[in-house]
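The other protein chains are all here in position, but one chain of the complex has been omitted.
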Amino acid sequence: MLEIDALSLSIGRTEILHDVSLSIGEGEIFGLVGESGSGKSMTALALMGLLPLRARTEGAARLDGIDLLRLPERDLCALRGNDISMIFQEPMTALNPVQTIGDQVAETLTIHGKADRAEALAVARDRLDRVGLSHIGLDRFPHELSGGQRQRVCIAAAIALHPRLLIADEPTTALDVTTQAQILDLLKGLVAEENMSLLLITHDLAVVADMADRIAVMQRGVVVETGPTRQVLAEQAHPYTRALFAASAHQPERAGNAAKDAILRVDNVHRHYPGPRQGLSRGDPVRAVDGVTFDLQRGESLGLVGESGCGKSTLTRAILGLDPVTSGTITLNGHSVYPGMARALRADVQVVFQDPYGSFNPRWRVDRIIAEPFHLLDNPPEPRPAVAAALEAVRLSPADMEKYPHEFSGGQRQRIAIARALITRPKLLVLDEAVSALDVSVRAQILDLLADLQGELGLSYLFISHDLTVVRAITDRVLVMQKGQIVEQGATEQVFTAPAHPYTQNLLAAAPTLEVTP
Amino acid sequence: MVRYILTRALSLALSLIVASIVIFAVIEVIPGDPAAFMLGLNANETAIAALRAELELDGSLTERYIAWVSGMLSGDFGTSYTYRVPVSELVLDRIWISLPLTVYALLLSTLIAVPIGVIAATNRGRVGDYAIIGATQLGIAVPNFWFAMLLVLLFAVTLQMFSAGGFPGWDDPGAAIKALTLPAIALALPQASILARVMRSALIDTLGQDYIRTARAKGLTRGQAIRRHALRNALIPVLTIIGLQFSFLLAGAIIIENVFFLPGLGRLIFQGITQRDLIVVESVTMLLVFAVIVVTFLVDVAYALVDPRLRRG
Partner (left out) sequence: MSRLPVSLWIGATITLIFAALALISLVWTPHDITSLSIADRLQPRSAEFWLGTDQFGRDMVSMLMEGSRTSIAVALVAVGIGMGLGVPLGLAAAATRGSLLNEIIMRGNDLIFAFPSLVIAILITAVYGPSATNAILAIGIFNIPVFARVARGGALPIWTLDYILAARTAGKGRARISAEHVLPNIANLLIVQSTIQFSLGILAEAALSYVGLGAQPPTSSLGRMLSEAQTMIYSHPSLAVLPGLAIVVMVLGLNLMGDGLRDALDPRLRRGRADA
């Protein structure tokens, strides 16, 4: 049905896509996989005719024999939303904030002249019911909906006219695992009942492994391998596919040497926020952290897993001594942790954050960035040799201290963040989604580095993540958090193989897995 | 929505109270004895005592403040010392020039700026856009009262299309509007230049948003996406500027009345200053501040109409 034939694309003098050829059949789910910068999203935008103005294309993309790349804008407008639809990664910003969701779904029909407003709204109601929003009124605004619900609205608008092809560009990347599973299920069901084709674009091999009939693997603008999903994943004919597969399932070598000696004790910690205003009074307080108790042993690697809003960020900030707790105690090495704690104690717990771009003051040089925690020491050592040593410890060059953060890649920045966290020789390192923003191959390298450092320096890790695969790969023990409470804890392998709590079971069932028998 | 308006109204009332205290303090407390100040250095004791009695200056500060505010609330702004008539009469005579002039200029500015900003944004990077950027850059740099003088020179002196100044009164609305047209244009053009630039950058920002891409993916043309989705979102920052411009235009109107010899609030207040008529200055500044605060409140309400995210609660 859709035939991409030797598509090349360049913006200015930069070639983004080179000789991309794909074909998608009627009613087929086609997975397009690649890391950031591989050109997978540009391929989709080329099909939609929504490329940046300066982009030049060669080759052809035929939908039932009509070349989309050569179609005049007027015909493309008639085609978009009608024959080909598309949904995007970020549901929070994909909807017009000042228009009701009913109008936004109905617009697909009215804009193509398929219905007047009343009919279109009736169809919108029907489509919203189909995507599982029967309890949500047409007159609601996007800000009143959750991320998953907004993505459903986008899907409803995209399928309102029963398109032949739906393009989904990382449709679940911004969502929690359980929501992701529901959205993927919904897309699968729609493909079956509408006899529609789906082009599913993702960085996550596990997502396509579960979903797609056929896949193509892209690397730097080139399709390196394509074929039926099972075959591609089983044979892994191309080295890049093999590397990607290995990195996705990477297990770093770790020497488990947790001592029976708690370095961090969290005892019945509560953190409540004032409830939302209701008229002149306030509603019940929000219990962001609701009675959490656990110990973290010296040299141990402890995972903390939960979906967004479960309270793990609030708990993290309390453990770092940045925010106060409502009740309960946190002790580090026997000393109490709270916002006014001694600087020397702070030097014992440091943190690495998720965003490799927001982690550094862009106007500071690397040497100053890494030396910042020396503020905590009464007699800090000479900074330059210490920074050089820290850079070497994270496998960067001491010469890098003269550079600015923007001169580094995402993976290198995460290494700099680790160097900064280690400069005061802390005993406990909090890793807050520290590898979540990285491509799988880079992620595997950082996980190896963390495992090595733990062995060399005898560090304890508190590893906070929504990504179950990563937590399984690097932790000894795991805590599962839901609605401010720890619902399950135990040895990592045990929790993953035999989850006891229904929430953990749900979470594990929802997580896409990459288990293909060769 | 109701809750939102109520909180804004509360903040409006609070602003008015604080503003009145500030004005009262500057005019009646800082000079020491207002009566002595008004009469100047050569005044004799009896005259000052008489004026103190007339102005009821002998109570405590709190009593005087409360008397002043409650007087204003019931329409009594005191009696002008120099004109010997109630200030409310003076103001009523003149506000029907200053206020219509401000509103006229605001309308002109908005009607000119919004379409121009849209044209510039939708032709971004092309000749039309650069021409508009250049013209607005020049427009911002022109002092409105100087522009007014040039307009007089061109339209009243050279072309003889308008009279050079004066005001015929509202008995003949056509003539009144004609007399306010040159001043309104002089006021509006610099503000329109600012507003057009805000409109342009707001629209360019919204055109880069994800929901515009979603709309295009549904099959809307670029024009449809702009009209149906971008414009309303771009209006939110534009509204803020329109609100701020009201106060600039009101101040500008007071100054520009001098160029066109319009007997508005400006003439009243400047005479009040030269004649040290504190009663007039106090009441008229309070009135100006009142107008600005009320317009700010109206803009806040307009926000809620445009942006549903504010209506919550």
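Per-chain numbering from 1; labels A and B assigned in written order.
By definition in this document, a contact is a pair of C-beta atoms (placed from the backbone, for glycine too) under 8 Å apart; a residue touches a chain by one contact, two chains touch by 3 or more.
All values derive from a computational prediction rather than experimental measurement.
Trainee: Which residue among B:Thr79, B:Ser163, B:Thr181 or B:Ser247 touches the omitted chain?
Mentor: Going through B:Thr79, B:Ser163, B:Thr181 or B:Ser247 one by one, B:Ser247 is the residue touching the chain not shown.
Trainee: Can you work out which residue in B:Thr82, B:Ser163 or B:Asn258 touches the chain that's missing from view?
Mentor: B:Asn258
Trainee: Of B:Ala36, B:Leu99, B:Ile140 or B:Leu310, which one is in contact with the hidden chain?
Mentor: Only one of B:Ala36, B:Leu99, B:Ile140 or B:Leu310 touches the chain omitted from view, namely B:Ile140.
Trainee: I need the residue numbers on chain B that touch the omitted chain, in ascending order.
Mentor: Listed in rising order, the touching residues are 11, 14-15, 18-19, 22-23, 26-27, 30-31, 37, 137-138, 140-146, 149-150, 152-153, 157, 244, 247-248, 250-252, 254-255, 258-259, 266, 269-270, 272-273, 276, 278, 281, 285, 288-289, 292-293, 296.
Trainee: Name every residue on chain A in touch with the hidden partner chain.
Mentor: On the chain A side, contact with the omitted chain comes from 36-37, 320-322, 343, 346, 349-351, 353-355, 357-363, 369, 372-373, 375-376, 406-412, 417, 420, 438-439, 442.
To be clear about the criterion, only the chains that are shown with their structure count from here on.
Trainee: Quick one: which bits of chain A touch chain B in the complex? Just the residue numbers, please.
Mentor: 48, 50, 73-74, 77-82, 85-88, 90, 93-99, 107-108, 111-112, 141, 143-144, 154, 157-158, 277, 279
Trainee: Give the list of chain B residues in touch with chain A in this complex.
Mentor: 3, 209-211, 213-221, 224, 228-229, 232-233, 306-309, 312-313
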